[in-house]
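Notes for the one structure printed next.
For this view, one protein chain was removed and the others were kept in their places.
Order of writing sets the labels: A and B. Residues in every chain begin at 1.
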Amino acid sequence: MVKVVAKTGNEAMAEAMRQINPDVVAAYPITPATEIVMIFAKYVADGLVDTEFVAVESEHSAMSACVGASAAGGRVMTGTSSQGLVYMYEILPIASSLRLPIVMCDVNRAISGPINIHCDHSDTMAAQDFGWIQMFSENSQEAYDGLIQAIRIAEDPRLRLPTMVTTDGFIISHCMDKIELLDDADVKNFIGAERKAADSLLNLDKPVTIGLIDLQDYYFEHRCQVADAMKNAKQVILEVADEFAKKFGRKYGLIDGYLLDDAEYVVVALGSTCGTAKVVVDEMRAKGVKAGLLKIRVFRPFPAEEIAAALSKAKAVAILDRSDTWSAQGGHVFTEVRSGMFDLKARPKMINYIYGLGGREINLEHLRQVFGDLQNVDKQPLVQYLGVRE
Amino acid sequence: MANLKELSKRQEPLTGGHRLCPGCGASIVVRQVLLASKDPVVVVSATGCLEVSTTIFPYAAWKVPFLHNAFENAAATMSGVEAYYQFLKRKGKTSQHINFVAFGGDGGTYDIGLQSLSGAMERGHDFTYVCYNNQAYMNTGIQRSSATPKGANTTTEPAGKVKQGKTMSRKDLTEIMVAHDLPYVAQATVGNWADLTRKAEKAFSIRGPKFMNVLQPCRLGWAYKPEDTAAIGRIAAETCFWPLYEVENGIYKITKPREKKPVAEFLKTQERFRHLFKPGNEKIIEDIQADVDRRWQALLAKEEMTAKAAK
């Protein structure tokens, strides 16, 4: 039976965590993700979950404890944001290298400095190189569904990769939205009663050493294994999404198009901005402009082939980045999309907008401007900063 | 307490074939601590000499389950391991008792890992943290740490023409851990196996967080002949440079030397203090002696005071 409720993004993620009922959660407070673990801690206090909750003294220790619990064989989750995620960076590639399927609720927030508590994607984008699967959410529903799927994806024996599911700070994390919840039993059946770990530190009958030092003769091979798993990840993510769609009706891809098939002018975006973009796409269509949206849901692994295929017929494409690489060559998404399009015989013109840093509003007018620019793309610079005072 | 014959019947925790220096004290600490457990053990280690030398892929010297994560987070990592074990126990999925032991050098414990250690101890996880304390960053080439004693020559605070090695005194981490109000804190050295294994046994018999600070002579960084490792550890205790004591539920118990020897007896065994014996540096040795005496008197007073409080 479908249960429709109103929940903020944080509440939706906490609800998914309750239904997932992980063995161990280790987390530390940080705005705007704190609420997820606060709500979850209350579930623990009320006996609604079986989880061992470790209220650590830092995010570094949160991720360290997650590595310990996951290496011991547990189903393990955490949640963080911004500086907290940055503080975890050292341990994130250790988690992927040890093939530990830790699942993280990551609320996108600007990184210092200056200190800022509002949404952009710079925290998550800077974590793109650590061997974690990264999924973005347009709204609370996607965050909820994505988190449940993430357990299956991360624990898939072909992958065994840690996975982060992100929402946009405040915009999703703190805004009430209508979402459809699954039954507890359905979630349990979908993810499986427990993780089946290949090796466990607590297996006394088959003692193992985990986390050895690799010298020149093995490090490359171990990193290659992660690269190979990432190659397989697209297939696994789609399989899990298909099964989810068959059982619960909501369908997800690596990318999702909105009026994309015949679109000439396309905006590429991630997260909550996609909702705003859809409104403007409709406006443009009403005016006879063939506008469309390409939403990237999975950023790691990067669905380059799928994006190239989807954009191959477009005339002009604006790639929206809520973070900067500081390369003076545009943002993270732009760099990846442009590289992915390189081998197309005929490429659309591609331009980049860096927008929304530190929670700066992106509104309908901004997106109207972007679609206007696209119709006049030859006069546009490669990279523009959208919505900033000069 | 188990005698050597009994200990020798237990599972050997570490194989030969690791790459620690000849005469290394770190593996002596590991063997003596882990042999003291009559139950299975699970080990986490911080990055450092011990970890690097015992786990060069694909050669693992650990015969017991072992996990390495990073440098500063052995205690936090163990928090997660222990939390999952508590989950399994609470859910009735295991009833096997396990002694969890985390090892870290002084760099990974006193300095970069102090927050992680403090957090894990405060949260009350049931494990024993053992600092194999060789008083400098030996793995990276003998750099000073906050455990390095005054006057010692290290590569980041070397003895030179105008400076005579480390100017500051070492941090007293054992007392910092006592201040965490743990059920058990102990200080021990390589060279007193009966004392060390007894303390490890004691730690394993207590539930909750335990901390052991074990002085580990390092033949490379302290610069002495490899066969002297155990003997130098004993002199450290005999001079009260490194007093042997334990604190159980706040009550101090000191293992006092028969005769407290001058600290110079300890200093002169190692090259790292050699410059202190040059003419003109007498005052530094006097200061070190005064430091040792002051700390020793304070320790004796704590023993007396807490014994009274216990009554």
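One rule holds for everything that comes next: a residue touches a chain if its C-beta (ideal position, glycine included) is under 8 Å from a C-beta of that chain, and two chains touch if they have at least 3 such contacts.
The rule is short, and it goes like this: contacts and distances are computed from a predicted model.
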Candidate names "Nitrous oxidase accessory protein", "Cytochrome P450", "4Fe-4S ferredoxin-type domain-containing protein" or "Bifunctional protein PyrR"; UniProt protein name, chain not shown: "4Fe-4S ferredoxin-type domain-containing protein"
Residue touching the undisplayed chain, where the options are A:Val49, A:Ala110, A:Ile148 or A:Leu212: A:Leu212
Contact partner of the left-out chain, one of B:Leu7, B:Leu114, B:Ile176 or B:Ala223: B:Leu7
Chain B residues that touch the omitted chain in the full complex: 4-9, 12, 14-28, 31-32, 35, 54, 56-66, 193, 219, 225-231
Residue numbers in chain A that touch the chain omitted from display: 97-100, 160, 198-199, 206-212, 214, 217-218, 220-222, 224-225, 228-229
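Throughout what follows, only the chains that are shown with their structure count from here on.
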Footprint of chain B on chain A - complex, ascending: 23-24, 26, 50-52, 54-58, 60-62, 64-74, 76, 90-91, 94, 201-204, 207-215, 218
Of all residues in chain B, those that touch chain A in their complex: 40, 42, 44, 51-52, 55-58, 60, 62-70, 72-73, 76-88, 90-91, 94, 96, 98, 115-116, 118-120, 122-123
